[in-house]
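Excluded from the complex is one protein chain; the other protein chains are retained at their positions.
Chain lettering (A, B and C) follows the sequence in which the chains are written, and residue indices restart at 1 in each chain.
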Amino acid sequence: MSSSLKMRAVIKPSAAPGLEMALVDLPTIGPADVLVKVRAASICGTDLHIYNWDEWAQGRIRPPLIVGHEFCGDVVAVGSEVHSHQGGDYISAESHIVCGTCAYCRTGRGHLCPNTEIIGVDRNGAWADYVAIPAVNAWHNPPEIPPHIATLEENFGNAVHTAFAVDLRSKKVLVTGCGPVGVMAIAVARAIGARSIIATDISDYRLALAKKMGADHVINALHQDVVAEILAVTDGEGVDAWLEMAGAPSAIAQGFKALKFGGHVALLGIPSKPMTFDLADWVIFKGATVHGIVGRRLWETWFQMQGLLRSGVVDLEQIVTHTFPLAQFEDAVKAMASGESGKIVLIP
Amino acid sequence: MSSSLKMRAVIKPSAAPGLEMALVDLPTIGPADVLVKVRAASICGTDLHIYNWDEWAQGRIRPPLIVGHEFCGDVVAVGSEVHSHQGGDYISAESHIVCGTCAYCRTGRGHLCPNTEIIGVDRNGAWADYVAIPAVNAWHNPPEIPPHIATLEENFGNAVHTAFAVDLRSKKVLVTGCGPVGVMAIAVARAIGARSIIATDISDYRLALAKKMGADHVINALHQDVVAEILAVTDGEGVDAWLEMAGAPSAIAQGFKALKFGGHVALLGIPSKPMTFDLADWVIFKGATVHGIVGRRLWETWFQMQGLLRSGVVDLEQIVTHTFPLAQFEDAVKAMASGESGKIVLIP
Amino acid sequence: MSSSLKMRAVIKPSAAPGLEMALVDLPTIGPADVLVKVRAASICGTDLHIYNWDEWAQGRIRPPLIVGHEFCGDVVAVGSEVHSHQGGDYISAESHIVCGTCAYCRTGRGHLCPNTEIIGVDRNGAWADYVAIPAVNAWHNPPEIPPHIATLEENFGNAVHTAFAVDLRSKKVLVTGCGPVGVMAIAVARAIGARSIIATDISDYRLALAKKMGADHVINALHQDVVAEILAVTDGEGVDAWLEMAGAPSAIAQGFKALKFGGHVALLGIPSKPMTFDLADWVIFKGATVHGIVGRRLWETWFQMQGLLRSGVVDLEQIVTHTFPLAQFEDAVKAMASGESGKIVLIP
Partner (left out) sequence: MSSSLKMRAVIKPSAAPGLEMALVDLPTIGPADVLVKVRAASICGTDLHIYNWDEWAQGRIRPPLIVGHEFCGDVVAVGSEVHSHQGGDYISAESHIVCGTCAYCRTGRGHLCPNTEIIGVDRNGAWADYVAIPAVNAWHNPPEIPPHIATLEENFGNAVHTAFAVDLRSKKVLVTGCGPVGVMAIAVARAIGARSIIATDISDYRLALAKKMGADHVINALHQDVVAEILAVTDGEGVDAWLEMAGAPSAIAQGFKALKFGGHVALLGIPSKPMTFDLADWVIFKGATVHGIVGRRLWETWFQMQGLLRSGVVDLEQIVTHTFPLAQFEDAVKAMASGESGKIVLIP
């Protein structure tokens, strides 16, 4: 594939806020890679951090960089050693490229690989016409999953990993934070037998989406006493299980207070800095178990996702609230930043 | 309570086949017991064994005995030391009376108590106007569960115990045996996120019921090649998880053959005698895990059931196919023996 | 048993620092209780809090109260309903009296019972000639365990509960805090296959005891860089598992920093107040699992203890560093407060 071929890509050109559309060389592929023609991409909070060039982005991103790590597309070329894929394969991407040789990778815990490289963060991403990725990161999709759903799988995987980390069967479940991952987790909790689902957020828009995806009770943390409301709808007991998707210290405090003795927590939301934490009352005296969740289990989570989506047990259609052509990425970022969106899809 | 009061009861009068309706003394209660006015009872395979006076029954039952261990009703009197219940309480019964002091009972495994006494088997049961049971065995029902459902809880607990013994989330699940417990397990598997459910039986009537309760594929083992059919509907893979409810050697062989490597099995159906078993190919080389299931976890299964029923995640309405007045117990036994029934309810 | 009989007891007479020896009435027993002649008692940090009349004690203790919750002795009388014990039985006591009827107690999680009453804290204790306790709380000891070891079982149970909460087999294990429970946990970790054990404390006395009980590496947190030392002795990897027994924010921070990705933590030490906690780096990005530990599992932990002690897999002899007659309880408290002690035993 000649390097004189050009494609469109959304790039972070330099160490400053903003992104721009550029014409760049088509990526080249190594012997173990596949070249993917992007059919759909989507936006994640991380993309917003990169756009805004916040502290985290300044410390991690090395411009120029093509952004975007949630996507699906068609394989158009494969490296010389690739036997698992061929031209025409319809794939979604696992964004975490792991080393395969560390102790974590060798014991089924590749999601903890310290050598992880993230597509669209540490190397060129997929808000572009084409992207090159290792074949091992290209997950085969069945044809019946449309591109605007297939692009969500990476992010859906976070929701599945979190919701599968604790036993939700016949349990009263709290989900704090109703951004896209939160509402996807609600759909999963519903599908796997939660007895009741309580959702909190500070946006009525998001809480309405949470209801659509299966929440039984929604609480606006700006206007309601979260802990009191939870106790009111749980016969004063609190919740058995809690999926934390907000990262806000207030939500974290509320969740621990509303958790029953012996309860289980899965934490995915990232607090922006250390917080005041009542280890004695929240965790120890309570006999609580707290699971830190990062990424997706490689590749167990993907198999779980496939089952949930193919069987129709989980339907993600309603969480795609906006679709834009790739060229209108600025509008997409704006919609994302507004807080009044579910998932936003970009079509190259 | 004077012993001159009489009530109707279905009894095994002597060591011979059959049951009869009799007028007997009202049961007396000890200090830790409750007296329950029966609102509904239901029939289990065990009752049929007792009716038929088969080998098992001859070895276990000591006539005269009032039969019946599945029931619900209202508490009408409580023993002097009972603080947990009062007159008017609407309860279902756990039929296993355990000792509370053995190592099993003291470590949360009371379902394995070697000193278990079963209501309607080892002591007088509930096919009667009244029955006396330990207060600890009387599970509080919410008023919205109607008696013809509440009487099923004991048996539903077997289904929940079995289905919760393995991870069914996003899994391809086989259920062999579509008697009442089998179809209830199908409903549970559906509710807790099975990706697909395959059911086998030798009765088209039961397979139709299995479909209604949520099976995706049904296979009649009399007329179809079970293993080939399972492979056909699982992309040649077989199933991840299997709930065995038939107790038939042929079903057990088919299940193990259709099980994927690393699969999990929960066995509830009781083979009537030792069988030829291919431990090497079925279990060891396959890396399978096999869980023997007996009774219900005390009281974890009851809490799980309560959650499934109260939330409406599982609806048992359709499996009640027949209802008779208690006086027509012979018709009920006949319907049960026909194989063309779901659960059969008796109303005193 | 006439109430005119008197016995010696160490009591908190009023709401102020200190304890005193007094002559008090022999306890009476209810129908489900046993009266125990105390053979040995021991001191716990809680006793020191009560002695010092700190904030916690002021909020919880209602004088007058006989203190002491770690003890063993001989049953000398049993209530009318007690069939599990008889005069002459040699027992140790579970100090947590639980209700037996709440959802926790009914599902094998009695250690989380919200109605727990603690001997020597919420009701009269065992620094006395006699103590009355529910029969169910009196654990049968084999005769070969001497009283100065049997009295440790309650506290040893905390160590076993903590060490059994995570998988230590073939793992690099950190124990922060080498007070009595910490060093007992070290002995347990050694017995159940830890690959290496690293212990931290601020007392060289305690670290020496930790070495005796099986620690491979000891680190004095006052004088050494704990995290650097841990990395140095673990090939730069950190530890797989961590048992937190100190409750000090500095120890907690060090432990999380030294924990490997995917590591497991059991927290028993109680921080005296909320602390600054880096949930993102310590738990979430690390994919860590954190288990809050309270009390002992009823009665699973006791069975586990029995196995460890009877088989000789764990030997607690060396951690008993001081023995005093009960009358010298002031000396015992002083020794305990010095920090230069293991377990301290009182003989009535």
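In this text, a contact is a pair of C-beta atoms (placed from the backbone, for glycine too) under 8 Å apart; a residue touches a chain by one contact, two chains touch by 3 or more.
Just so it is clear, the model here is predicted, and its values are computed rather than measured.
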item: Touch criterion as defined above, residue of B:24, B:294 or B:335 at the omitted chain; value: B:294
item: Residue touching the undisplayed chain, where the options are B:5, B:232, B:275 or B:337; value: B:275
item: Hidden partner chain, touching residue among A:76, A:103 or A:270; value: A:103
item: Hidden-chain contact residue, picked from the options B:267, B:319 or B:332; value: B:267
item: Residues of chain A in contact with the chain not shown; value: 84, 101, 103, 106-109, 297-300, 303
item: Residues from chain C at the interface with the omitted partner, ascending; value: 164, 169-172, 191-196, 303-308, 310-311, 313
item: For chain B, the residues touching the chain missing from this view; value: 104, 109, 111-112, 114, 252, 261-262, 267-268, 270-280, 283-294
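We take it that only the chains that are shown with their structure count from here on.
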item: Interchain centroid distance [CA atoms averaged], chain A/chain B, Å; value: 42
item: Numbers and ranges of chain B residues touching at least 2 other chains; value: 303
